[in-house]
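With one protein chain held back, the other chains of the complex are shown just where they sit.
In order of appearance the chains are A and B, and numbering begins at 1 in each one.
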Amino acid sequence: MFKRLADAGVAVAITVDGKHVGARSGDTVAAALIAAGIDHCRTTPVTGAPRAPYCLMGVCFECLVTIDGVGSRQGCLAPVRDGMTVETQSGKREAGR
Amino acid sequence: MKASDLAPAYDLVVIGGGPAGLAAAALAARAGLSTVLFDENPGVGGQIYRAIASSPVADRAVLGEDYWVGSDLAVEANASPALIVTGATVWSLDPSRVVGVSIAGQARLIQAGRVIIATGSLERPFPVPGWTLPGVMSAGGAQTLLKAQGLVPGGRTVMAGGGPLLWLLAAQILRAGGKLDAILDTTPRGNWLRALAHLPDFVLSPYFSKGLKLLREVRAKVRVIRIDRLQAVGDDRLREVVFGTGEGERRMPADLLLLHQGVVPNVNLAIAAGVAHAWNERQLCFEPVLDQDFETSVRGIAVAGDGAGIAGGTAAAERGRIAAIAAVRALKPEALVPDVQTVRQRLQRESMGRAFLDWLNRPADSFRQPEGETIVCRCEEVTARQVRDTADLGCEGPNQMKAFLRCGMGPCQGRLCGLTVTELIAAQRGTTPAEVGYYRLRPPVKPITLAELASLPIAEAERKAVER
Partner (left out) sequence: MRTADVVIIGGGIHGCSTALHLALRGLKPILIEKDYAGRHASGVNAGGVRQLARDLAEIPLSISSMDLWERIEDLTGDDCGFESQGTVLVAENKAELASFRERVNDLRLRGFTHEELIDRAELKRLVPAVADHCPGGVVSRRDGAADPFRTTQAFRRRAIEKGAEVLEGVTVTGLARAGANWRVETSAGLIEAPKVVNAAGAWADRIAAMLGEPVPLTVVAPMLMVTSRVAPFIQPVVILRGRKLSFKQLANGTVVIGGGHLATSDRDRNETVLDWEKLAISARTVWELFPAMRAATIVRAWAGIEAYMPDGIPVVGPSSTSEGVYHQFGFSTHGFQLGPGTGAMMAELVATGSTNTPIDGLGIERFR
């Protein structure tokens, strides 16, 4: 869906659902998912419909993901860090996730 | 920067690091107010100057000079004594100006002498069938990816909607080497009639020549189709865009659909702080009620920038300066500040041409007041039919609607459905959005984890209670 203009920035290694994803410094988690072609980042707690980042500016809460074990974080506000583990979310979370 | 490093109180807390916030913080700090600016994003600049200090887009022509002027504001603010904290989410503000903020998982309550809310704008909801599908994104979102990460749409891409930002983004994508399959223009032709009265002002404004150039640049490379209906179609993701023109229905396969129909003030924090708001019929949105210094109905709290009503980035900076001058005058009358009249005159010039743009780009009713199974509240998956039916049953306002349908009760707290719900109730009950009003909002305006809340330093009173 998206391609990088140039490989600016330093390579940052994160995992998404256990798989390695090559991100760049300056990426947010949501941007890294989009750049990696990951189609959706969660399913909704109401009907289980797939959702992907929508606004990229912190207002729509579609890009909610679990980051380093903490659930429902806004991926578009979290800069990637080396070694970060990201999990896509499905439906209702376990309490505390 | 950790939350525990913050002082317990500041003369001025500025919330939001876009043009208004940056200009306000720089001016106030230089005049001697202890000033802190909080922004939840990784860097300052707001949306218009997103990633201004870190953008990987090296070719300045891609984003254009109007973007790069933002670096002066960032440099000025960074050089000032203001403390600028990014990654800092403000989740609460109350009428006594206690600011709740979280930084890296730790929360604090900070007392502010004055507050300037500079939380800017967000894109107007664009509730068309299928707008929740992966592959459908706001145009602003795509622009953020371009500015901050140098990401350009790579597949079959369709843009739909109207307003200056849509055309600007189209031009930026094209300049960056991206390709657009079509632009579907949803602006009603009839808007010209209303806009015409404001044409002379517009022709004299800088928007005129810039706008024409932009339109020409985009139209030379992309098909533009005037449409009156729009639908995103797909199972688990977007597969095609279906739209109606005067001549019937057409379909276009697409990987990415970018939606935009203007921006509206981001009112959540101001409403939660108790600030009175009023309906703006020209811009079809709620905005805070303000005096000439941008002070709100709550003493000591100002709203500057597009959050005060949509006027654009340059005007936002001037508004920030005016609010900051008022803050300095209130707290430190002896301090030297720029002449406020000069700033007001600059602001006045900036507002030229806005009326024409507002009327010309006013989105059609059908794209603001959806029907049937179109999702209105994305978080709780509430449909237009449900909202309309509930209004018919006697539900008079958005707060009751919330209780009946849970619309506006998910994590986005109504940001993506508030205006739609208000307008649908008004349409269904034959009244006006001004009468219907908006969601009653309260802190936290951004979700906060239980752990963050539990991390608030224990107040003196509670500590005593525990010891006893």
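The rule is simple: contacts are C-beta pairs under 8 Å (C-beta built on N, C-alpha and C of every residue); 3 or more make two chains touch, one makes a residue touch a chain.
Predicted model, so just to flag it, every value in this text is computed and none were measured.
Enquirer: Considering the full assembly, with which of the depicted chains is the omitted chain in contact?
Expert: Those shown chains that the absent chain touches are A, B.
Enquirer: Which one touches the absent chain: B:Arg229, B:Arg344 or B:Arg406?
Expert: B:Arg406
Enquirer: For chain A, which residues touch the unseen chain?
Expert: 45-46, 69-72, 91-97
Enquirer: If the hidden chain were put back, which residues of chain B would touch it?
Expert: 92, 94-96, 98, 100, 107, 109, 274, 396-397, 400, 403-404, 406, 409-411, 413, 442-444, 447-451, 453-454, 456, 458-459, 462
We take it that only the chains that are shown with their structure count from here on.
Enquirer: Roughly how many whole angstrom separate the Cα centroids of chain A and chain B?
Expert: About 22 Å separates the centre of chain A from that of chain B.
Enquirer: Under the touch definition given earlier, write down the residues of chain A that touch chain B in their complex.
Expert: Against chain B, chain A makes touches at 1-6, 8-9, 24, 26-28, 31, 34-35, 39-40, 44, 46-47, 49-62, 64, 70, 72, 76-77, 79.
Enquirer: Quick one: in the complex, what on chain B touches chain A?
Expert: It comes out as residues 40-42, 47, 50-51, 54, 56-58, 87, 89, 105, 122-123, 132-138, 140-142, 144-146, 148-155, 176-177, 236-237, 255-256, 266, 378-381, 410-412, 415-416, 446-447, 449.
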